[in-house]
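What you see is the complex with one protein chain gone and the rest in place.
And then chain A:
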Amino acid sequence: MSARDEILARMRRALEGASAAPPVPREYRRSLDAEVDVVAMLIDRLVDYKANVHRGLDAIPEALGGAVRVAVPADLPAEWRRGSAEFVEDRGLTVEELDGVDAVLTGCAAAVAVSGTIMLDAGAAQGRRALTLVPDHHVVVVRRDQIRGHLAEALPRLDPTAPQTWISGPSATSDIELQRVEGVHGPRRLDVVLVD
C-alpha cells in the first residue's frame, strides 16, 4: 500500500464511529466600530512597530531618504517616481543587482489598521517577492481605499492563490530574552506613504 493510501486508511479507521463535529460558531468581530478612525489607527500601529509614516505622493522623495538607486516593479505608476533617485525597473534583476540598490518602492494590495499590517499579493505595482525582500529599505505606497480596519475585511481583497507577504513593521526578532529588536534579514527600514 502506498504511504498515501495507508495514511488515509489510518485516518478513516481512527475516525470510525466518530460523530460529526458541531457547527462552527462565528460570533467574532469582522469589522471595527463605525466611529473608529482607521487611518489614525493604522498610523499608530505602524509607528508602534517602528515603521516611518509619510503623507501624500510629494513625500515619496523624503520617504526614500536619499536613496540613489531605487528598484521598482515595471508597472509602478509614473507619478510615484518622484525625486532625484534613479528608478531601476525590475525586468528580471539578478540577486546581486537587487542587493545593490538602496531601496525598493512599491504599492500594496491592502492594509489592516488594527495590527498595522501591509499586504502584498503580487498584484499591480507590487512586483515579485524577491523585489521587496532583498533591498534593505522598503518604501510602500498605501492608498486610502486599500485600508481596512479589520483583518477579516482585508483578506477578501487578496488573491488567495497568489504569493502573499504580510508585513507588520520592519524585520525584527524576539529571540533574545523575548525582547523585540528590529533588523535581521528582511528590510530593516520600512517607510509607508499614505495617499488619497
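Everything below uses one rule, namely that a residue touches a chain if its C-beta (ideal position, glycine included) is under 8 Å from a C-beta of that chain, and two chains touch if they have at least 3 such contacts; residues count from 1.
Rule of thumb we're sticking to: contacts and distances are computed from a predicted model.
> Can you pick, from "L-lactate dehydrogenase complex protein LldF", "Branched-chain amino acid ABC transporter permease", "VWFA domain-containing protein" or "Methane monooxygenase/ammonia monooxygenase subunit C", the UniProt protein name of the chain not displayed?
Of the names offered in "L-lactate dehydrogenase complex protein LldF", "Branched-chain amino acid ABC transporter permease", "VWFA domain-containing protein" or "Methane monooxygenase/ammonia monooxygenase subunit C", the absent chain's UniProt record gives "L-lactate dehydrogenase complex protein LldF".
> If I consider the whole complex, including the chain that's not displayed, which of A:V39, A:V88, A:A124 or A:L151 touches that chain?
Only one of A:V39, A:V88, A:A124 or A:L151 touches the chain omitted from view, namely A:L151.
> May I ask which residue of A:L64, A:V134 or A:I147 touches the chain that does not appear here?
Once the missing chain is taken into account, the touching residue is A:V134.
> Which is it among A:M11, A:A34 or A:A78 that touches the chain not included here?
Only one of A:M11, A:A34 or A:A78 touches the chain omitted from view, namely A:M11.
> Which positions on chain A touch the chain that was left off?
Against the missing chain, chain A presents residues 2-4, 6-8, 10-15, 18, 20-30, 45, 49, 92, 95, 99, 112, 114-117, 122, 128-130, 133-134, 151-152, 155-156, 160-187.
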